[in-house]
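All protein chains but one are shown at their positions in the complex.
Just so it is clear, A and B label the chains in written order, and each chain counts residues from 1 on its own.
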Amino acid sequence: MNAPLLEVRDLGVVFATPRGAVHAVDGLDFTVGAGEVLGIVGESGSGKSVTLRAIPRLLHANATVSGQVLWRGEDMLALPAERLRRLRGGQVAMVFQEPMSALNPVLPIGQQIDEVLVAHTSLDGRARRARAVELLGLVGIASAAARLAQYPHEFSGGMRQRAMIAIALAAEPALLLADEPTTALDVTIQDQILQLLLRLVDELGMALVLVTHDLGVVAETCDRVAVMYAGRLCETGTVGAVFGGPRHAYTDALLRSMPGTGTARERLVPIPGQPPRIDRPVAGCAFAPRCTHARPVCGTERPRLTDWAEGHASACFAADELGAPLVGAVA
Amino acid sequence: MNRSTWLLLRLLQVIPTFLLIGVAVFVLARLLPGDIVSSMLGERASDAAINRMTHQLGLDRSIGAQMLSFLESVARGRLGDSLAFHVPVLKLIGDRLPVTLLLSGMATLIAVAVAVPMAFVAALTANRWPDLLIRSVFQVGLSSPVFYVGLVLLTVFAGWLRWFPVGGYGDTAGEHLYHLFLPALTLALSFAAVVMRSLRASILQVLTAEYVDFARAKGLRGRVVLFRHVLRNALIATVTLVGLQIGSLLGGAVITESVFAVPGVGRLMVDSIFARDYPVIQALTLVLAVLVSLALLVSDVVQMWLDPRVGR
Partner (left out) sequence: MRRISVPLWLGLGILALLLLCAAAPQLLWPTDPLAFDFAALTAAPSWAHPFGTDQFGRDMLARTIAASSVDLQIALFSVVFPLMIGTLIGLAVGWYGGWLDAVFGRLVDLVVTFPFLVLVIAIVAVLGPGLVNMYIAVACVGWVAYARLIRGEVMVQRNSDYVAAARVLGYSTARIVFRHILPNALRPVLVYSVTDMALCILLGSSLGYLGLGAQPPTAEWGVLIADGKNFFTTAPWITLFPGVAIVLAGLGFSLAGDGLADLLEVKR
């Protein structure tokens, strides 16, 4: 296997809040290969969106990020500002959850595409305009040339998300980070946007990291999956391996909480109990208080990530009890 | 509704506003306690003189008729004669208004030129020492009465250092600017404080907006993010505020002109009070209110220009 495009090593994010430090992400490792689609799943507050924003260093000053984020072997967390700027929106692009708030309300869509091209290419004005029209066409926006002069509030929700994807694609990135790109949209539009993303990954040979709380979306779209809980990585592996035979009690419970067989469009039904407070580091396994497989060791010692098969690893003391194919599993 | 309709409706709005201003000024003059005629003529006026004045002012007619005739003469631009100067009030005001407008314009320029960069520095260093220093200085500025600031500047820069004249207006355009510099600076201080405070709050709010994070995620240069994405959005709220502050600015001009002996409408107003020149006071109240409503109109139009969402 070639060196991965993106390698995240021991990523930690601590937020300073008036009520003390919050450990949003803790000891996270994962990799993304070229052209690969990785899904990061977890409940709200599991740290998946924070992880995504930590990669291009978009978190604000109240966040302290530790660990390494290696982009083609180079640590993005240590990159000088100007090199980082060129990487952002250039090689590593990002799509946000809410297109309405992520697009600047007072600038025309055309300008919001154009400024990426100005920042990352040497095209002249006419070429940039042609490229902008081409991009809107690529993401399926009709009469693109006329749309350039319009403002975000003149677009529908789905069209805004398409426009945001067009902006992200402008500089032909090698990796697209998508933070719940379909959550704010209607169900039918969600599907269109996912299909669009998959088509673009295929056509452009781009890698995609898709953050979502929707297991169905992961099953449909991803090559590999990383399951997060309370800022930590529970399990990672190919979608087939993880969904077919989960090796972490949380993944197991998550899959079992989904109703029916292969009902890919259902949202997660929460597992009994509450996710833990993350305002102090949890000693053992963060999931232990809600876990039906919990053992004494789970409360005191932190489980290490263990390989079960090629590219399938989990951090669970009860992993040996698990791993059997779920009846009627999603994948 | 499209934007030109919105603009047209906004322009038409000034008609009822002007009408209401006229009614308000009339009510103000007629319904307040106190006998205007005897205070105009003095205690020892004869009955005949009082009757003549009463008739001349139309005070012997019904309130409704008086109001209509008042509004009519205002619409025709007849605001009566000054009792002290014996010239038409409008001529008196027309001669002095450019002075006040120049003073207010200079003050606005100075205030914005100081407040905008300061607001940026304060917001970008929020709760660290540059921010605390800037906010403290402007807080003191906000608590300093205009006349006192004027006297201090006058004492130091005109009295002791003699860099600027003690007052007046001069004769040429250059002299006007030179004479009005200290008064404009005086007037600008509290104005700048208000603008700085509001703009700082807007910038802090905009800095947490998703579109600013997205702009950073796009790999734009810091300068571009700051000016294209942050400043423009923060200015929208500030433009409205500046429009609403024009009233206080003109109020401040009244005091500043008195301190620096600037021959504008503010000084005319104060002088007219002591001269009991009621037609002038009434007309000035009217003219200043009309000016403020025009300023509000301008700020709405500027806001429309800055914010494509307005009027759609």
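Quick notes on this one:
Going forward, contacts are C-beta pairs under 8 Å (C-beta built on N, C-alpha and C of every residue); 3 or more make two chains touch, one makes a residue touch a chain.
Predicted, not measured: the structure shown is a model, and the values here were computed from it.
The absent chain, not drawn in this view, touches the displayed chains B throughout the complex. When the full complex is taken into account, the listed residue touching the unshown chain is B:Leu28, out of B:Leu11, B:Leu28, B:Ala113 or B:Val298. Of the candidate positions B:Leu154, B:Leu180, B:Leu220 or B:Met304, contact with the hidden chain is made by B:Leu154. Taking the complete complex into account, B:Leu296 is the one of B:Met106, B:Ala119, B:Ile236 or B:Leu296 that touches the chain left out. In the full complex, chain B contacts the hidden chain through residues 17, 20-21, 24, 28-29, 32-34, 36, 39, 139-140, 142-148, 151-152, 154-155, 159-160, 244, 247-248, 250-252, 254-255, 258, 269-270, 272-274, 278, 281-282, 284-285, 288-290, 292-293, 296.
Please note the rule applied: only the chains that are shown with their structure count from here on.
Centre to centre, using the average C-alpha position, chain A and chain B are separated by 53 Å. Across the complex, chain A is touched by residues 208-211, 213-222, 224, 228-229, 232-233, 236, 306-309, 312 of chain B. On the chain A side of its complex with chain B, the touching residues are 53, 56, 58, 60, 81, 85-90, 93-94, 96, 98, 101-108, 115-116, 119-120, 151, 153-154, 164, 167-168, 171.
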